[in-house]
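Taking it in order: structure first as C-alpha cells, then the write-up.
Omission of a single protein chain aside, the complex is shown with its protein chains in their original locations.
Up next, subunit A:
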Amino acid sequence: MTLSILWFLIIGLLFAIFLFLEGFDFGVGMATRLIAHNLDEREALMSSIGPHWDGNETWLVTAGGAMFASLPLWYASLFSGYYYVLLLVLVGLILRGVSFEFTKHAETKTGKNIWLWAFFIGSVLPPFLLCMMLLSMVQGIPMNANGDAFPKFFDVVNWLSLVGGVAGVLLSLVHGLNFIRLRLDGPLRDRARDLNKIVYPILFAGEVVFAILVFFQTDFFTKRFTSSLLITVLIVVFSLLGYYGVLKNKEGWSFAGSGLSLSMVIVLLFNGLFPRVMIATNPAHSILIKTAANSHYTLTIMTIVACILVPIILIYFIWSYTLFTKRINPKDNTVKY
C-alpha cells in the first residue's frame, strides 16, 4: 500500500471520527428546539457538550488540513467547486461556535433566545450541507482537465444529495438524543427517548430510500458490489442497534449504534470513491488518489508526525471525556461556568 492510499484512508477516518463526535453535538443543538421547554433546559443541553464541542470540531479542521497536506489537488477541487455550500457551512459553524459564549453572556431572555436560535441553525446547516455536498460529489460532476469542478445547481441539489443531507441531519439528531440520554437526568432524558421512538422509524425509511438512490445514482454498486452492499447493510444494522437500545433502555448501545451508523456513511462514500477522489462526468477528468497526492517525502514526514501525535491526542482526548460523567439536571443548577 502506498502512502497516498494510507492518507486517503486517514482522511476518511478523520471524517468518520468527526461525524461520530460532532454528530451528537449537532443533534444536541437540534434538540434544544425539539425537547427543551424553557431557557434553563436549553442551556442545560448546551452545557452538556460545552467542554467537548470545540475538541470535536477540531477533527473536521484536521480532516481539512490533512486533505490539503496529503491530497492537495482534491482539497483544491472540492473546496473551490463547492463554493456556496462551504460558505454556508462556514456560516453555520461560525454562528454555532460563538453561540456558546454569547448565550452565556446574554442577559435578557431575548438575547439568550437569539443565540440559542443561532446554535440551532448552526447545528442543522452543517450536517445537512456537508452530507449533501459529499453525496453530490460522488455522483460525478462536470470538471475540466485542470481539475476545476463546475457543479451546476442540480448537480448539487438533487434527490440523492437531498435525501443524503436529510439522512445526515436525522442521524445526527438521533445520535444527539442518545447522547442526551447518557449525560442528562430528569425529564429531558425521558423526552429524548420519546422523540427517538418517533425519529427512528422515519430514519429507517430514509435509509432505505437513500440506499436505493445510491444504487441508481452512483457507480458504487457496479464498481464494488459486495463491499458497498455490506456497508449499506451495516449502516442499517447499526441504526437498528440504536433503536434496540432505545426500546430496551440500553443507553450505551444506542449511542454506539447511532455513532457508528454516521461513521459508516463516510466509509460507504470513501469505499465507493476509491481509487478516485473526485468523479467527473467525463471520466478522463476524474482525479485519482495517485495524481492528487503530494510527494513521497512530504507524506513520509506527515506519517511519522501522525504516528507520534495521534496516540497522544487520543489519550488526553479520551481523558477529557472521563472528567465529565456526572449527569446534568437543569433543576439542580449543577453546571456553573
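Operating definition for what follows: a residue touches a chain if its C-beta (ideal position, glycine included) is under 8 Å from a C-beta of that chain, and two chains touch if they have at least 3 such contacts; residues count from 1.
To be clear about the criterion, contacts and distances are computed from a predicted model.
Remark: of the listed names "Cytochrome ubiquinol oxidase subunit I", "LLM family oxidoreductase", "ABC-2 type transport system permease protein" or "Glutamine ABC transporter substrate binding protein", the one matching the undisplayed chain in UniProt is "Cytochrome ubiquinol oxidase subunit I". Check A:5, A:34, A:98 or A:157 against the missing chain and you find that the one touching it is A:98. Note on the undisplayed chain: of the listed residues A:147, A:206, A:259 or A:272, the one touching it is A:147.
Only one of A:3, A:199 or A:302 touches the absent chain when the whole complex is considered: A:302. On the side of subunit A, the interface with the absent chain consists of residues 38-40, 50-55, 57-58, 61-62, 64-66, 68-70, 72-73, 75-81, 83-84, 86-87, 90-91, 93-94, 97-98, 100-102, 105-109, 112, 146-150, 294-295, 297-298, 301-302, 305-306, 309-310, 313, 316-317, 320, 323-324, 331, 333, 335-337, using the contact rule stated above.
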